[in-house]
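Every protein chain of the complex appears in place save one, which is left out.
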Amino acid sequence: MHNKTLADIIAGLNRGDFSSVEITRHFLDRIQQLDGQYNSFITVTAEAALASAAAADQQRANGSVPLFCGVPMAHKDIFCTNGVRTSCGSKMLDNFVPPYDATVVENFANAGAVILGKTNMDEFAMGSSNETSYYGPVKNPWDTNCVPGGSSGGSAAAIAARLTPAATATDTGGSIRQPAALCGITGLKPTYGRVSRWGMIAFASSLDQGGPMARTAEDCALMLNVMASFDGKDSTSIDRPVPDYSNYLNQPLSGLKIGIPKEYFGEGLNPGTEQAVRDALAEYEKLGATLVEISLPHSNLAVPAYYVIAPAEASANLSRFDGVRYGYRCENPKDLRDLYMRTRGEGFGEEVKRRILVGAYCLSAGYYDAYYRKAQQARRLIKQDFVDAFQQVDVIMGPTSPSPAFGFGAKGNDPVAMYLEDIYTIATNLAGLPGMSVPCGLVDNKPVGLQIIGDYFDEALMLNMAHQFQQATDWHQRAPEGLA
Amino acid sequence: MTIERADIEKLAELARIELNEATIAETTRSIADVLALVDQLQAADTEGVEPMAHPTDAVQRLRPDVVTETNQREAFQAIAPATEAGLYLVPKVIE
Partner (left out) sequence: MQWETVIGLEVHVQLATKSKIFSGASTAFGAEPNTQACAIDLAMPGTLPVPNEQAFRDAIMFGLAIDADIARTSMFERKNYFYPDLPKAYQTTQLEKPIVGRGHVEIELADGSKKSIRIHHAHLEEDAGKSLHEDFHGMSGIDLNRAGTPLIEIVSEPDMRSSEEAVAFARKLHSIVTSLGICDGNMSQGSMRFDVNISVRPVGSDTFGTRTETKNLNSFKFMEDAIALEVERQIEVIEDGGKIIQETRLYNGDTKKARAMRSKEEANDYRYFPCPDLLPIVFNDDYIEQIRETLPELPDARRDRFLSQYGLSHYDANILSGDANVARYFETAAGGDAKLAANWIMGELSARLNAEDIAIQECPVSAEQLAGMIARLVDGTISSKMAKEVFDAMWNGEGSADDIIEARGLKQVSDSGAIEALVDEVIANSPQQVDNYRSADEAKRPKMLGYFVGQIMKASKGQANPQQVNEVLLRKLNDLL
(Lines give C-alpha, C1' and ligand atoms only; values in the text may rest on other atoms or scores of the structure.)
Protein backbone atom coordinates (compact mmCIF):
# COMPACT_ATOMS: atom_id res chain seq x y z
CA MET A 1 0.00 0.00 0.00
CA HIS A 2 2.72 2.50 1.02
CA ASN A 3 4.68 1.79 -2.16
CA LYS A 4 1.95 3.35 -4.20
CA THR A 5 2.79 6.57 -5.98
CA LEU A 6 0.41 9.51 -5.97
CA ALA A 7 -0.72 8.47 -9.43
CA ASP A 8 -1.43 4.95 -8.12
CA ILE A 9 -3.35 6.31 -5.14
CA ILE A 10 -5.46 8.64 -7.27
CA ALA A 11 -6.25 5.77 -9.65
CA GLY A 12 -7.00 3.40 -6.75
CA LEU A 13 -9.33 5.88 -5.07
CA ASN A 14 -11.06 6.52 -8.39
CA ARG A 15 -11.52 2.79 -8.96
CA GLY A 16 -12.64 2.24 -5.38
CA ASP A 17 -9.80 -0.19 -4.62
CA PHE A 18 -9.51 1.41 -1.20
CA SER A 19 -10.96 4.38 0.61
CA SER A 20 -9.23 7.58 1.62
CA VAL A 21 -9.70 6.62 5.27
CA GLU A 22 -7.95 3.28 4.63
CA ILE A 23 -4.94 4.72 2.88
CA THR A 24 -4.71 7.65 5.26
CA ARG A 25 -4.85 5.34 8.27
CA HIS A 26 -2.19 3.14 6.66
CA PHE A 27 0.26 6.05 6.38
CA LEU A 28 -0.61 7.36 9.84
CA ASP A 29 0.08 3.91 11.28
CA ARG A 30 3.42 3.77 9.52
CA ILE A 31 4.34 7.21 10.82
CA GLN A 32 3.46 6.09 14.30
CA GLN A 33 5.43 2.85 14.00
CA LEU A 34 8.48 4.07 12.14
CA ASP A 35 9.01 7.78 12.48
CA GLY A 36 10.64 7.36 15.88
CA GLN A 37 13.64 6.15 13.84
CA TYR A 38 13.65 9.04 11.36
CA ASN A 39 12.14 12.03 13.13
CA SER A 40 10.80 13.26 9.80
CA PHE A 41 7.62 14.81 11.21
CA ILE A 42 7.41 17.69 13.69
CA THR A 43 3.63 17.52 13.96
CA VAL A 44 1.31 14.67 12.95
CA THR A 45 -2.30 15.74 12.46
CA ALA A 46 -3.83 12.28 12.68
CA GLU A 47 -7.28 13.29 13.84
CA ALA A 48 -7.75 16.06 11.30
CA ALA A 49 -6.34 13.81 8.55
CA LEU A 50 -8.82 11.04 9.31
CA ALA A 51 -11.68 13.53 9.49
CA SER A 52 -10.80 15.04 6.12
CA ALA A 53 -10.28 11.54 4.66
CA ALA A 54 -13.76 10.56 5.83
CA ALA A 55 -15.17 13.74 4.35
CA ALA A 56 -13.34 13.01 1.09
CA ASP A 57 -14.82 9.51 0.95
CA GLN A 58 -18.25 11.00 1.50
CA GLN A 59 -17.68 13.58 -1.20
CA ARG A 60 -16.49 10.88 -3.59
CA ALA A 61 -19.62 8.86 -2.93
CA ASN A 62 -21.64 11.94 -3.84
CA GLY A 63 -20.13 12.47 -7.25
CA SER A 64 -17.26 14.11 -9.05
CA VAL A 65 -14.31 15.22 -6.96
CA PRO A 66 -11.13 17.27 -7.40
CA LEU A 67 -7.96 15.44 -8.43
CA PHE A 68 -6.35 15.12 -4.99
CA CYS A 69 -9.59 14.28 -3.18
CA GLY A 70 -8.67 12.04 -0.25
CA VAL A 71 -5.00 11.75 -1.26
CA PRO A 72 -2.67 11.80 1.77
CA MET A 73 0.44 13.97 1.79
CA ALA A 74 2.44 16.23 4.08
CA HIS A 75 3.57 19.87 4.25
CA LYS A 76 6.99 21.12 5.17
CA ASP A 77 6.65 22.96 8.45
CA ILE A 78 7.57 26.24 6.75
CA PHE A 79 4.10 26.57 5.19
CA CYS A 80 1.59 28.26 7.49
CA THR A 81 -1.38 26.05 8.30
CA ASN A 82 -4.44 27.62 9.87
CA GLY A 83 -4.90 26.18 13.35
CA VAL A 84 -1.89 23.85 13.14
CA ARG A 85 1.41 24.78 14.76
CA THR A 86 3.92 26.03 12.17
CA SER A 87 7.37 25.99 13.76
CA CYS A 88 9.76 26.45 10.84
CA GLY A 89 11.99 24.09 12.82
CA SER A 90 12.65 26.80 15.40
CA LYS A 91 12.19 27.26 19.13
CA MET A 92 11.18 30.79 18.13
CA LEU A 93 7.94 29.46 16.62
CA ASP A 94 7.46 26.37 18.78
CA ASN A 95 4.19 27.84 20.05
CA PHE A 96 3.13 29.53 16.82
CA VAL A 97 -0.30 28.52 15.51
CA PRO A 98 -1.09 30.76 12.54
CA PRO A 99 -4.66 31.91 11.97
CA TYR A 100 -4.16 31.69 8.18
CA ASP A 101 -3.08 29.25 5.46
CA ALA A 102 -0.26 29.56 2.97
CA THR A 103 -1.50 29.77 -0.63
CA VAL A 104 0.18 26.42 -1.33
CA VAL A 105 -1.70 24.89 1.62
CA GLU A 106 -4.93 26.42 0.39
CA ASN A 107 -4.31 25.10 -3.14
CA PHE A 108 -3.92 21.54 -1.85
CA ALA A 109 -6.94 21.93 0.41
CA ASN A 110 -9.00 23.06 -2.57
CA ALA A 111 -7.73 20.07 -4.54
CA GLY A 112 -9.00 17.80 -1.74
CA ALA A 113 -5.66 16.59 -0.30
CA VAL A 114 -5.52 15.02 3.17
CA ILE A 115 -2.68 16.40 5.28
CA LEU A 116 -0.88 13.85 7.46
CA GLY A 117 1.24 16.41 9.24
CA LYS A 118 4.11 18.87 9.07
CA THR A 119 7.60 17.69 8.22
CA ASN A 120 10.87 18.44 9.96
CA MET A 121 13.36 20.89 8.49
CA ASP A 122 16.49 22.86 9.22
CA GLU A 123 15.68 25.86 11.38
CA PHE A 124 14.21 28.57 9.12
CA ALA A 125 15.40 26.41 6.20
CA MET A 126 19.02 27.24 6.96
CA GLY A 127 21.03 24.09 6.55
CA SER A 128 21.92 21.24 4.24
CA SER A 129 21.74 18.36 6.72
CA ASN A 130 18.65 18.90 8.87
CA GLU A 131 20.91 19.09 11.88
CA THR A 132 19.85 22.65 12.75
CA SER A 133 16.22 21.76 13.55
CA TYR A 134 15.07 22.61 17.07
CA TYR A 135 13.21 19.30 16.92
CA GLY A 136 16.35 17.27 16.41
CA PRO A 137 17.99 15.90 13.27
CA VAL A 138 16.15 13.83 10.67
CA LYS A 139 17.77 10.49 9.85
CA ASN A 140 18.30 9.26 6.35
CA PRO A 141 16.18 6.12 5.81
CA TRP A 142 18.96 4.66 3.64
CA ASP A 143 21.41 4.87 6.50
CA THR A 144 20.25 6.24 9.81
CA ASN A 145 23.81 7.25 10.67
CA CYS A 146 23.65 9.72 7.81
CA VAL A 147 21.90 13.02 7.23
CA PRO A 148 18.95 13.24 4.85
CA GLY A 149 20.15 16.57 3.45
CA GLY A 150 18.37 19.82 4.03
CA SER A 151 16.60 21.92 4.55
CA SER A 152 13.62 19.87 3.37
CA GLY A 153 15.10 16.75 4.95
CA GLY A 154 11.90 15.83 6.77
CA SER A 155 9.85 15.81 3.58
CA ALA A 156 12.54 13.84 1.72
CA ALA A 157 13.07 11.25 4.46
CA ALA A 158 9.33 10.79 5.01
CA ILE A 159 8.85 10.04 1.30
CA ALA A 160 11.90 7.74 1.15
CA ALA A 161 10.65 5.84 4.19
CA ARG A 162 7.21 5.54 2.60
CA LEU A 163 5.59 7.48 5.45
CA THR A 164 3.89 9.74 2.93
CA PRO A 165 3.63 9.46 -0.84
CA ALA A 166 4.46 13.13 -1.35
CA ALA A 167 5.22 16.35 0.45
CA THR A 168 5.69 20.02 -0.20
CA ALA A 169 9.13 21.52 0.23
CA THR A 170 11.04 24.75 -0.36
CA ASP A 171 14.36 25.53 -1.98
CA THR A 172 16.46 28.64 -1.36
CA GLY A 173 19.85 27.26 -2.36
CA GLY A 174 19.16 23.58 -2.96
CA SER A 175 16.80 22.68 -0.13
CA ILE A 176 14.53 20.58 -2.35
CA ARG A 177 17.07 19.09 -4.72
CA GLN A 178 19.88 18.16 -2.32
CA PRO A 179 17.71 16.21 0.19
CA ALA A 180 15.85 14.64 -2.76
CA ALA A 181 19.22 13.44 -4.07
CA LEU A 182 20.41 12.20 -0.68
CA CYS A 183 17.15 10.34 0.02
CA GLY A 184 16.69 8.88 -3.47
CA ILE A 185 13.48 10.65 -4.39
CA THR A 186 12.37 13.18 -7.02
CA GLY A 187 12.08 16.89 -6.26
CA LEU A 188 11.51 20.02 -8.29
CA LYS A 189 12.29 23.65 -7.54
CA PRO A 190 10.15 25.64 -9.97
CA THR A 191 11.03 28.93 -11.65
CA TYR A 192 11.05 31.80 -9.17
CA GLY A 193 7.53 33.25 -9.10
CA ARG A 194 5.78 30.08 -10.31
CA VAL A 195 4.61 29.00 -6.82
CA SER A 196 3.21 31.58 -4.41
CA ARG A 197 5.33 32.50 -1.41
CA TRP A 198 2.34 33.79 0.58
CA GLY A 199 2.31 32.05 3.94
CA MET A 200 5.66 30.39 3.31
CA ILE A 201 7.91 31.67 6.07
CA ALA A 202 10.62 33.70 4.37
CA PHE A 203 14.30 32.85 4.55
CA ALA A 204 15.66 34.81 1.57
CA SER A 205 12.78 36.31 -0.36
CA SER A 206 14.46 36.69 -3.74
CA LEU A 207 15.63 33.05 -3.70
CA ASP A 208 12.90 31.09 -1.88
CA GLN A 209 10.63 28.93 -3.96
CA GLY A 210 8.22 26.18 -2.97
CA GLY A 211 8.02 22.97 -4.93
CA PRO A 212 6.99 19.31 -4.88
CA MET A 213 8.77 16.21 -3.60
CA ALA A 214 7.58 12.73 -4.45
CA ARG A 215 9.01 9.46 -5.66
CA THR A 216 8.44 10.04 -9.37
CA ALA A 217 8.47 12.84 -11.90
CA GLU A 218 4.91 11.89 -12.79
CA ASP A 219 3.87 12.62 -9.19
CA CYS A 220 5.81 15.88 -9.14
CA ALA A 221 3.87 16.93 -12.24
CA LEU A 222 0.58 16.14 -10.51
CA MET A 223 1.64 18.18 -7.49
CA LEU A 224 2.95 21.10 -9.49
CA ASN A 225 -0.42 21.29 -11.25
CA VAL A 226 -1.86 22.12 -7.84
CA MET A 227 0.99 24.15 -6.35
CA ALA A 228 1.67 26.49 -9.25
CA SER A 229 -0.68 29.45 -9.41
CA PHE A 230 -0.70 33.16 -9.87
CA ASP A 231 -1.26 34.77 -6.51
CA GLY A 232 -2.15 38.45 -6.19
CA LYS A 233 -0.98 38.34 -2.57
CA ASP A 234 2.63 37.74 -3.64
CA SER A 235 4.12 40.65 -5.57
CA THR A 236 6.76 38.33 -7.06
CA SER A 237 4.22 35.78 -8.27
CA ILE A 238 4.16 35.61 -12.06
CA ASP A 239 0.85 35.99 -13.88
CA ARG A 240 1.29 33.36 -16.53
CA PRO A 241 -0.92 30.39 -17.43
CA VAL A 242 -0.07 27.12 -15.68
CA PRO A 243 0.18 24.28 -18.20
CA ASP A 244 -1.07 20.80 -17.32
CA TYR A 245 2.34 19.33 -16.57
CA SER A 246 1.01 15.78 -16.76
CA ASN A 247 0.24 16.28 -20.44
CA TYR A 248 3.86 16.60 -21.53
CA LEU A 249 5.39 13.63 -19.72
CA ASN A 250 5.43 11.31 -22.70
CA GLN A 251 6.95 13.55 -25.34
CA PRO A 252 9.89 11.88 -27.10
CA LEU A 253 13.35 13.23 -26.25
CA SER A 254 14.91 12.86 -29.66
CA GLY A 255 16.63 15.98 -30.89
CA LEU A 256 16.87 17.60 -27.47
CA LYS A 257 20.20 19.07 -26.50
CA ILE A 258 21.51 18.58 -22.99
CA GLY A 259 24.20 20.99 -21.81
CA ILE A 260 26.89 19.49 -19.59
CA PRO A 261 28.66 22.30 -17.72
CA LYS A 262 32.31 21.41 -17.32
CA GLU A 263 32.41 23.42 -14.07
CA TYR A 264 30.03 20.89 -12.48
CA PHE A 265 32.44 18.00 -12.93
CA GLY A 266 35.55 19.42 -11.32
CA GLU A 267 37.39 19.03 -8.07
CA GLY A 268 35.35 17.97 -5.05
CA LEU A 269 32.95 15.74 -6.96
CA ASN A 270 32.77 12.22 -5.51
CA PRO A 271 33.91 9.73 -8.19
CA GLY A 272 30.98 7.40 -7.52
CA THR A 273 28.57 10.28 -7.85
CA GLU A 274 30.24 11.36 -11.08
CA GLN A 275 30.00 7.86 -12.50
CA ALA A 276 26.30 7.60 -11.66
CA VAL A 277 25.63 10.95 -13.31
CA ARG A 278 27.65 10.04 -16.42
CA ASP A 279 25.72 6.78 -16.68
CA ALA A 280 22.47 8.72 -16.51
CA LEU A 281 23.65 11.06 -19.24
CA ALA A 282 24.48 8.03 -21.39
CA GLU A 283 20.95 6.80 -20.81
CA TYR A 284 19.65 10.12 -22.17
CA GLU A 285 21.72 9.65 -25.30
CA LYS A 286 19.99 6.30 -25.72
CA LEU A 287 16.69 8.13 -25.40
CA GLY A 288 17.65 10.31 -28.34
CA ALA A 289 19.09 13.41 -26.71
CA THR A 290 22.44 14.94 -27.60
CA LEU A 291 25.04 15.93 -25.01
CA VAL A 292 26.79 19.25 -25.50
CA GLU A 293 29.63 20.40 -23.30
CA ILE A 294 29.03 23.93 -22.11
CA SER A 295 30.64 26.37 -19.75
CA LEU A 296 29.10 28.43 -16.98
CA PRO A 297 32.18 30.53 -16.38
CA HIS A 298 30.99 32.35 -13.27
CA SER A 299 30.00 29.21 -11.39
CA ASN A 300 32.70 29.80 -8.80
CA LEU A 301 30.98 33.02 -7.75
CA ALA A 302 27.69 31.32 -6.91
CA VAL A 303 28.49 30.13 -3.38
CA PRO A 304 30.14 33.39 -2.25
CA ALA A 305 27.39 35.54 -3.82
CA TYR A 306 24.73 33.37 -2.24
CA TYR A 307 26.29 33.60 1.22
CA VAL A 308 26.05 37.37 1.01
CA ILE A 309 22.59 37.71 -0.52
CA ALA A 310 20.79 34.99 1.43
CA PRO A 311 22.05 36.06 4.87
CA ALA A 312 21.46 39.74 4.05
CA GLU A 313 17.82 39.11 3.15
CA ALA A 314 17.43 36.71 6.07
CA SER A 315 18.83 39.22 8.55
CA ALA A 316 15.92 41.54 7.72
CA ASN A 317 13.30 38.81 7.23
CA LEU A 318 14.00 37.33 10.65
CA SER A 319 13.95 40.68 12.48
CA ARG A 320 10.20 40.37 12.99
CA PHE A 321 10.79 37.62 15.53
CA ASP A 322 11.05 39.97 18.49
CA GLY A 323 8.82 38.43 21.14
CA VAL A 324 6.16 41.14 20.83
CA ARG A 325 3.28 39.80 18.72
CA TYR A 326 3.74 36.02 18.48
CA GLY A 327 6.23 33.27 19.07
CA TYR A 328 8.87 32.90 21.74
CA ARG A 329 9.43 35.64 24.32
CA CYS A 330 12.13 35.46 26.97
CA GLU A 331 11.08 35.39 30.60
CA ASN A 332 10.94 38.59 32.65
CA PRO A 333 12.69 41.00 30.30
CA LYS A 334 14.10 43.84 32.39
CA ASP A 335 13.78 46.40 29.61
CA LEU A 336 13.06 46.65 25.90
CA ARG A 337 16.61 45.88 24.83
CA ASP A 338 16.70 42.87 27.10
CA LEU A 339 13.42 41.64 25.57
CA TYR A 340 14.94 41.77 22.09
CA MET A 341 18.39 40.48 22.95
CA ARG A 342 17.30 37.49 25.02
CA THR A 343 14.23 36.58 22.97
CA ARG A 344 16.38 36.39 19.86
CA GLY A 345 19.45 35.00 21.63
CA GLU A 346 17.41 32.18 23.18
CA GLY A 347 14.87 31.64 20.39
CA PHE A 348 17.27 31.20 17.46
CA GLY A 349 19.76 28.37 17.02
CA GLU A 350 23.45 28.83 16.24
CA GLU A 351 23.29 28.57 12.44
CA VAL A 352 20.43 31.06 12.23
CA LYS A 353 22.26 33.51 14.46
CA ARG A 354 25.42 33.08 12.42
CA ARG A 355 23.61 33.89 9.19
CA ILE A 356 21.83 36.89 10.67
CA LEU A 357 25.16 38.29 11.85
CA VAL A 358 26.83 37.64 8.48
CA GLY A 359 23.88 39.34 6.78
CA ALA A 360 24.05 42.34 9.09
CA TYR A 361 27.75 42.59 8.38
CA CYS A 362 27.36 42.54 4.60
CA LEU A 363 24.76 45.32 4.75
CA SER A 364 26.42 47.50 7.34
CA ALA A 365 27.83 50.93 6.63
CA GLY A 366 31.11 50.72 4.79
CA TYR A 367 30.69 47.10 3.67
CA TYR A 368 27.57 47.31 1.52
CA ASP A 369 29.38 48.02 -1.72
CA ALA A 370 32.14 45.48 -1.18
CA TYR A 371 29.77 42.69 -0.26
CA TYR A 372 26.10 43.21 -1.01
CA ARG A 373 26.44 45.26 -4.16
CA LYS A 374 29.27 43.09 -5.42
CA ALA A 375 27.19 39.97 -4.81
CA GLN A 376 24.27 41.49 -6.75
CA GLN A 377 26.62 42.15 -9.64
CA ALA A 378 27.96 38.60 -9.48
CA ARG A 379 24.36 37.44 -9.48
CA ARG A 380 23.79 39.08 -12.84
CA LEU A 381 26.92 37.47 -14.28
CA ILE A 382 25.73 34.07 -13.07
CA LYS A 383 22.30 34.60 -14.58
CA GLN A 384 23.85 35.71 -17.86
CA ASP A 385 25.88 32.47 -18.01
CA PHE A 386 22.63 30.53 -18.01
CA VAL A 387 20.90 32.83 -20.47
CA ASP A 388 23.83 32.30 -22.86
CA ALA A 389 23.83 28.53 -22.29
CA PHE A 390 20.13 28.25 -23.05
CA GLN A 391 20.83 29.76 -26.46
CA GLN A 392 22.61 26.51 -27.25
CA VAL A 393 20.85 23.79 -25.26
CA ASP A 394 17.37 22.81 -24.05
CA VAL A 395 18.30 21.74 -20.54
CA ILE A 396 21.43 21.53 -18.42
CA MET A 397 22.36 18.42 -16.45
CA GLY A 398 24.91 17.51 -13.81
CA PRO A 399 25.16 16.23 -10.28
CA THR A 400 22.74 17.59 -7.68
CA SER A 401 25.19 17.28 -4.84
CA PRO A 402 28.93 16.60 -4.77
CA SER A 403 28.63 13.39 -2.75
CA PRO A 404 26.05 11.03 -1.25
CA ALA A 405 24.70 11.41 2.29
CA PHE A 406 27.33 12.10 4.94
CA GLY A 407 27.41 11.21 8.63
CA PHE A 408 25.95 13.32 11.43
CA GLY A 409 28.36 15.89 12.75
CA ALA A 410 30.69 15.42 9.77
CA LYS A 411 30.40 19.11 8.86
CA GLY A 412 28.83 20.34 12.06
CA ASN A 413 31.61 22.65 13.11
CA ASP A 414 32.50 23.83 9.69
CA PRO A 415 29.82 25.98 8.12
CA VAL A 416 31.87 26.51 4.97
CA ALA A 417 32.14 22.75 4.30
CA MET A 418 28.37 22.55 4.78
CA TYR A 419 27.79 25.47 2.42
CA LEU A 420 29.73 23.72 -0.32
CA GLU A 421 27.09 20.95 -0.26
CA ASP A 422 24.98 23.28 -2.40
CA ILE A 423 27.72 24.20 -4.84
CA TYR A 424 25.76 22.84 -7.85
CA THR A 425 22.30 23.96 -6.79
CA ILE A 426 22.80 27.53 -5.61
CA ALA A 427 23.34 29.14 -9.01
CA THR A 428 19.83 28.27 -10.21
CA ASN A 429 18.31 30.05 -7.19
CA LEU A 430 20.41 33.12 -7.90
CA ALA A 431 19.24 33.05 -11.52
CA GLY A 432 15.65 32.15 -10.59
CA LEU A 433 15.73 29.09 -12.87
CA PRO A 434 13.89 25.81 -12.26
CA GLY A 435 15.94 22.86 -11.07
CA MET A 436 15.15 19.25 -10.39
CA SER A 437 16.77 16.20 -8.83
CA VAL A 438 16.09 12.69 -10.05
CA PRO A 439 17.49 9.45 -8.52
CA CYS A 440 20.16 8.08 -10.84
CA GLY A 441 22.23 5.57 -8.93
CA LEU A 442 23.57 4.29 -5.65
CA VAL A 443 27.04 4.70 -4.17
CA ASP A 444 27.72 2.43 -1.18
CA ASN A 445 23.97 1.84 -1.15
CA LYS A 446 23.35 5.58 -0.81
CA PRO A 447 21.36 7.43 -3.47
CA VAL A 448 22.78 9.83 -6.03
CA GLY A 449 20.74 12.57 -7.70
CA LEU A 450 20.92 13.82 -11.27
CA GLN A 451 20.21 17.53 -11.48
CA ILE A 452 18.17 18.89 -14.39
CA ILE A 453 18.21 22.67 -14.82
CA GLY A 454 15.65 24.13 -17.19
CA ASP A 455 15.12 27.48 -18.83
CA TYR A 456 12.60 29.87 -17.24
CA PHE A 457 9.14 28.28 -16.97
CA ASP A 458 10.32 25.13 -18.69
CA GLU A 459 9.13 22.81 -15.91
CA ALA A 460 7.05 20.79 -18.36
CA LEU A 461 10.13 19.86 -20.40
CA MET A 462 12.13 19.00 -17.25
CA LEU A 463 9.35 16.77 -15.96
CA ASN A 464 9.08 15.18 -19.39
CA MET A 465 12.82 14.42 -19.41
CA ALA A 466 12.76 13.10 -15.86
CA HIS A 467 9.73 10.94 -16.58
CA GLN A 468 11.28 9.43 -19.70
CA PHE A 469 14.40 8.61 -17.68
CA GLN A 470 12.23 6.96 -15.03
CA GLN A 471 10.46 4.93 -17.71
CA ALA A 472 13.86 3.61 -18.79
CA THR A 473 15.45 3.11 -15.35
CA ASP A 474 14.32 1.94 -11.94
CA TRP A 475 16.44 4.06 -9.56
CA HIS A 476 13.35 5.92 -8.42
CA GLN A 477 11.73 2.63 -7.44
CA ARG A 478 14.57 1.57 -5.16
CA ALA A 479 13.71 1.71 -1.49
CA PRO A 480 15.85 1.68 1.62
CA GLU A 481 16.23 -1.80 2.98
CA GLY A 482 13.16 -3.11 4.73
CA LEU A 483 10.98 -0.19 3.67
CA ALA A 484 9.78 -1.33 0.28
CA MET B 1 39.45 41.77 6.46
CA THR B 2 39.90 40.14 9.84
CA ILE B 3 36.92 40.03 12.10
CA GLU B 4 37.23 40.17 15.83
CA ARG B 5 35.15 39.60 18.86
CA ALA B 6 34.38 43.33 19.13
CA ASP B 7 33.02 43.36 15.56
CA ILE B 8 30.80 40.40 16.35
CA GLU B 9 29.54 42.12 19.47
CA LYS B 10 28.68 45.20 17.44
CA LEU B 11 26.81 43.13 14.87
CA ALA B 12 24.98 41.27 17.64
CA GLU B 13 23.86 44.61 19.03
CA LEU B 14 22.63 45.75 15.61
CA ALA B 15 20.77 42.47 15.12
CA ARG B 16 19.59 42.40 18.76
CA ILE B 17 20.93 38.96 19.48
CA GLU B 18 22.43 38.11 22.84
CA LEU B 19 25.51 35.99 22.33
CA ASN B 20 26.48 33.25 24.66
CA GLU B 21 29.77 33.96 26.45
CA ALA B 22 30.73 30.30 26.07
CA THR B 23 30.35 30.24 22.30
CA ILE B 24 31.29 33.74 21.21
CA ALA B 25 34.85 32.76 20.33
CA GLU B 26 33.57 29.90 18.19
CA THR B 27 30.98 32.19 16.60
CA THR B 28 33.68 34.71 15.77
CA ARG B 29 35.87 32.04 14.20
CA SER B 30 33.09 30.54 12.10
CA ILE B 31 31.91 33.92 10.89
CA ALA B 32 35.48 34.76 9.93
CA ASP B 33 35.50 31.54 7.87
CA VAL B 34 32.26 32.47 6.15
CA LEU B 35 33.54 35.95 5.38
CA ALA B 36 36.72 34.45 3.95
CA LEU B 37 34.47 32.38 1.67
CA VAL B 38 32.45 35.35 0.50
CA ASP B 39 35.62 37.39 0.07
CA GLN B 40 36.23 35.29 -3.05
CA LEU B 41 33.82 37.75 -4.64
CA GLN B 42 36.46 40.43 -4.51
CA ALA B 43 38.39 38.68 -7.28
CA ALA B 44 35.44 38.92 -9.67
CA ASP B 45 35.49 41.53 -12.40
CA THR B 46 32.14 43.25 -12.02
CA GLU B 47 33.08 46.53 -13.63
CA GLY B 48 30.00 48.11 -15.18
CA VAL B 49 27.67 45.26 -14.19
CA GLU B 50 24.25 46.44 -13.04
CA PRO B 51 23.44 44.92 -9.61
CA MET B 52 20.56 42.44 -9.76
CA ALA B 53 18.09 42.40 -6.89
CA HIS B 54 15.47 40.10 -8.41
CA PRO B 55 15.89 36.97 -10.46
CA THR B 56 13.17 37.92 -12.94
CA ASP B 57 12.65 41.06 -14.98
CA ALA B 58 9.05 41.41 -13.89
CA VAL B 59 7.74 44.76 -12.68
CA GLN B 60 5.56 45.47 -9.70
CA ARG B 61 1.79 45.00 -9.91
CA LEU B 62 -0.24 47.54 -7.97
CA ARG B 63 -3.34 46.86 -5.91
CA PRO B 64 -6.55 48.92 -6.14
CA ASP B 65 -7.19 51.07 -3.07
CA VAL B 66 -9.86 48.90 -1.47
CA VAL B 67 -10.28 47.85 2.15
CA THR B 68 -10.32 44.05 2.11
CA GLU B 69 -9.37 43.22 5.69
CA THR B 70 -11.70 42.89 8.64
CA ASN B 71 -10.93 43.09 12.34
CA GLN B 72 -9.24 39.87 13.47
CA ARG B 73 -7.69 41.22 16.62
CA GLU B 74 -9.00 38.42 18.77
CA ALA B 75 -7.43 35.71 16.60
CA PHE B 76 -4.12 37.56 16.35
CA GLN B 77 -3.89 38.42 20.02
CA ALA B 78 -4.78 34.87 21.07
CA ILE B 79 -1.24 33.93 19.97
CA ALA B 80 0.50 36.99 21.43
CA PRO B 81 2.80 36.73 24.45
CA ALA B 82 1.31 39.72 26.34
CA THR B 83 -1.66 41.95 25.60
CA GLU B 84 -3.99 44.20 27.56
CA ALA B 85 -6.94 46.30 26.45
CA GLY B 86 -6.23 45.32 22.85
CA LEU B 87 -2.62 46.51 23.02
CA TYR B 88 0.59 44.51 22.73
CA LEU B 89 2.63 44.96 25.89
CA VAL B 90 6.37 45.56 25.92
CA PRO B 91 8.77 46.80 28.58
CA LYS B 92 8.49 50.56 28.92
CA VAL B 93 9.44 52.46 25.78
CA ILE B 94 11.70 55.41 26.55
CA GLU B 95 12.33 57.93 23.81
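As written, the chain order gives the labels A and B, with residue 1 at the start of each chain.
Definition applied: a contact is a pair of C-beta atoms (placed from the backbone, for glycine too) under 8 Å apart; a residue touches a chain by one contact, two chains touch by 3 or more.
These numbers were taken from a predicted model, which means no experiment stands behind them.
**Q** Omitted chain: which shown chains does it touch?
**A** For the complete complex, the undisplayed chain touches A, B.
**Q** Which of these, A:13, A:53 or A:80, touches the one chain of the complex that we don't see?
**A** A:80
**Q** Among A:234, A:351 or A:459, exactly one should touch the missing chain; which is it?
**A** Looking across A:234, A:351 or A:459, the contact with the absent chain belongs to A:234.
**Q** Considering the whole complex, which of A:114, A:204 or A:378 touches the chain not shown?
**A** With A:114, A:204 or A:378 as choices, the missing chain is touched by A:204.
**Q** Even though one chain is hidden, which residues of chain B still touch it in the full complex?
**A** 13-14, 16, 53-54, 58-69, 71-73, 76-77, 82, 84-95
**Q** Using the touch rule from the top, list residues of chain A that touch the missing partner.
**A** 79-80, 86, 88, 93, 96, 98-100, 102, 197-202, 204-206, 232-236, 312-313, 315-316, 319-320, 322, 324-326, 336, 340, 360, 363-365, 368, 372
Going forward, only the chains that are shown with their structure count from here on.
**Q** If you average the CA atoms of chain A and of chain B, how many Å lie between those two points?
**A** 23
**Q** Over in the complex, which chain B residues touch chain A? Could you list them?
**A** Those in contact with chain A are residues 3, 7-8, 11-12, 14-20, 23, 26-27, 30-31, 33-42, 44, 46, 49-56, 58, 60-61, 63, 72, 75-76, 78-82, 88, 90-94.
**Q** Inside the complex, what are the residues of chain A that reach chain B?
**A** Its residues touching chain B are 95-99, 192-193, 206-207, 232, 235-236, 238-239, 298, 300-301, 303-305, 307-308, 315, 319, 322-327, 329, 333-342, 344-346, 348, 350, 353-354, 356-358, 360-362, 364, 370-371, 373-381, 383, 413-416, 419, 429-433, 456.
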